[in-house]
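Quick one: structure below, then a few questions.
Missing here is one protein chain; the remaining ones are kept as they sit in the complex.
All chains are identified by letter, namely A and B, in their written order; residue positions are counted from 1 within each chain.
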Amino acid sequence: MSFNRYILIYRESDAGVDKNENLFDAFMKELGEKDPSNSVQVVDAVMNGKADPDSTLVKIIPDNIYFKCKDPVDAIKIVDDFIIKNNPVKKLEAAANNIQYRIVLRNCGVIDPENINEYIAREGYSALEKVLFDMTPDEVIAEIKKSGLRGRGGAGFPTGNKWAFTQQAVGDVKYVVCNADEGDPGAYMDRSTLEGDPNSIIEAMAIAGYAVGASKGYIYIRAEYPLAIKRLEIAISQATEMGLMGKNIMGSDFSFEIEIRYGAGAFVCGEETALLASLQGERGMPKPRPPFPAVKGLWGKPTVINNVETLANIPVIIIKGSDWFNRIGTEKSKGTKVFAVTGKVKNSGLVEVPMGTTLRDIIFTVSGGIGNNRKFKAVQTGGPSGGVIPEKFLDTPIDYENLVALGSMMGSGGMIVMDEDDCMVDVNKFYLQFSVDESCGKCAPCRLGGRQLLTYLQDIAKGNGDLKDIDKMKRIGNAMQKASLCGLGQTTSNPIQSALKYFYDEYEEHIVHKKCRAGKCLELLTYTINPEKCSRCGICKRVCPASAISGDRESGFAIDNAVCIKCGECYNRCKFDAIDRG
Amino acid sequence: MSKLNREQFRSLREKLKAVNEQQTEIIVGLGSCGIAAGAARTFDAFQKEIKAKSLTGVVLRRTGCMGLCASEPTVEIKVPGMADIIYGWVTPEVARDIVQKHVMRQILVSNCIQDKTFKDILKEGE
Partner (left out) sequence: MTETKMIKAKINDIPVEVPAGTTILDAARKIHVNIPTLCKHPDLNATAGCGICIVKVKGSNKLLRSCCTDISEGMEVTTHDSEIIQVRKTVLELILSNHPDDCLHCGRNTNCELQNLAAHFVIRGVPFHTYKNSLPKDFSTGNIVLVPNKCILCGRCVDVCQNIQNVWALNFVGRGISTRIAPAGDILLADSPCVRCGQCAAHCPTGAIVEYDNTYDVWHALHDKDKYCIVQIAPAVRVAIGEAFGYEPGELLTNKLYAVLKKLGFKTVFDTNFSADVTIIEEATEFVSRFTTGGTLPLITSCCPSWVDFMEKYQIDMIDHFSTCKSPQQMMGALTKTYFAEKEGIDPKKIFMVSIMPCTAKKYEISRTKDMSASGIQDTDAVLTTRELSRMIKQSGIDFKNLPGDDPDHIMGDYSGAGTIFAATGGVMEAAIRTAYHYVTGENLKDVNVEAVRGLKGVKEGVIDIKGTKVKVAVAHGLGNVEYVLNKVKEAKLKGEEPPYHFIEVMACPGGCVGGGGQPYGVTDYLRTERAAGIYKDDVDQEIRCSHDNPMIKKLYQEYLGEPGSKKAHHLLHTHYEPKPVYIK
């Protein structure tokens, strides 16, 4: 027995199995009749993308054709026409879900990151070879400029220009620094890239070094990324051993060596001037710019600092050319962007899509949308520096400018999706706490304003807010935006400002009505027993850890909200839905 | 290994590009997310199972994150003559199943096949 075809029936990760069961049976039955040689296997597979509520996606391998099946009749048609007679069934065909486009992640999940040969087999170090022997530094920079590549570390500065400034800056020594200090909550794109394809970063750094005239590079990486560090070390040593790194690379005049330095995990050390200070062994605090690192960077020397993802694009641009790259993306934002989509989506994970893809496509088509029958509420891009984007803007094509216009930002690529169970005040509090904890403390607006904002949020979450607080928060937020030294302080208030813009009613509810509709702000919750529904089983009283429930089977049960610790245990355990939360 | 000059690099690259189409590959995603989900145990399970079944011509490889973080550990199986298949949630039991069914008998394992939704840009036409 051997199969030559396979029918994959895609199941939603959390949907009822029944729908598929019928289909599965229909396929099996029809095949049993029409395919006596048993050459086709029917298998359940897993839906990574968005499920269509009315139909099930089916894929035929090796034909690589997708069909939408509504009912067993469709299954029969596919077997009869497509499988048996080899006729197309256009009516049922579905588009392949191929929104993703992997430039940065081209080798991730493909090659063995600890074996340089596998990288070389996939054009690895060919870009370096090309620049060293066939291009002048000026040509390299021109190519990168032409590609339109912009920094993926958050600010979106054109990479080619950055390289050009560094090249033109006067200095006997120059440096290339890779910023691998990724630290915003929910972001792990750079870690995955380094773990999955360390050689691409090293190669790109050498290319940058060649372009700007540097022969030394540093990778500043979080010490919490041991696997990425290990793989980088392996990659550097393998490349050095083969003469692809180090002295006279591939026999050319160009030498480049790379050292790995560990960050202690302070988020602000990802800011370039703080990163350089930390590299120099100083306290990781941002410094005023100008002077920009390109002019006066590490130890006062001209320095290119690029993000991991930015660098990962470089070898491909060199090999496939700037025109190829330039065709991908939008007018002002070229290429792709990797997002770490997490939160309330069905399939969290890394997604790489061309710039200009809509948020809706990323969240619904690629990541499967919201699970558990909940509704989408908002998505936060840009981590703690970004803002929340509500449903009505989901069709915005993603690029640097559009996200800023929505009150958020591209950031490094964390994308946290929220549903109805998320409370805006609570979410804001989470990010504020992060920013307050991570403020370096250097400048007054950020250090002191962040704490004020956080306290106001805490007050509001506890029901102690005042509508006047909102004006104060706006005023403080504005001062922080305008008067903080670095991006951290300048953006700390973004989540709040955007929530106030799009979800003002939720704030108002907390402040005026002392209600949290998502049930996240525990202090605002009250649990009450609905006597109509209560069957007087008494389980609530037994499970309450705070002994807040009194009564007996005769008189019925009641919750003393002054004693209740809002753990929700009774609410969860009541089989009769008799406990109201509000 | 001695240091390569340009010519030597080029010939090495050409040699490496000639992939062996005739071997079966089991590729385990061993990024942080995979490892956190138990991919190291999955890797071991494959190793043991290949040995237990005395399979030859099967290469067990490691790779980084495939991006399907909700479904870790993830494993890609390449069997000559068959489409490449990615599996998610590959526990050691599933791993044994995959070897016994998919690798040895070309039978796909139910309930954990993932959709591979992107092309390889290095292989697409210009």
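Quick notes on this structure:
Assume a contact is a pair of C-beta atoms (placed from the backbone, for glycine too) under 8 Å apart; a residue touches a chain by one contact, two chains touch by 3 or more.
The structure presented is a predicted model; accordingly, all values stated were derived computationally and were not measured.
The hidden chain, counted over the whole complex, makes contact with A. From the set A:R360, A:R451, A:R536 or A:R573, the residue in touch with the chain omitted from the display is A:R451, counting the whole complex.
Among A:C440, A:I496 or A:I549, only A:C440 touches the chain left out of the display.
Of the candidate positions A:A483, A:L525 or A:I539, contact with the hidden chain is made by A:A483.
Screening A:K85, A:R283 or A:K533 for touch with the missing chain picks out A:R283. For subunit A, the list of residues touching the undisplayed chain reads 266, 283, 285, 287-288, 290, 436-445, 447-452, 455-456, 472, 475-476, 478-479, 482-485.
To be clear about the criterion, only the chains that are shown with their structure count from here on.
Subunit A and subunit B have CA centres that are 25 Å apart. Listed in rising order, the residues of subunit B touching subunit A in the complex are 1-6, 9-10, 12-13, 16-17, 19, 27, 29, 31-33, 35, 61-71, 74, 76, 82-83, 85, 88, 105-115, 117-122, 126. For subunit A in complex with subunit B, the touching residues are 1-3, 6, 8, 10-11, 13, 41, 43-49, 59, 61-62, 64, 96-103, 105-114, 117-118, 120-123, 125-126, 129, 132-133, 188, 191-193, 195-197, 225, 227-228, 241-244, 246, 248, 250-252, 316, 320, 324, 340, 346-352, 366.
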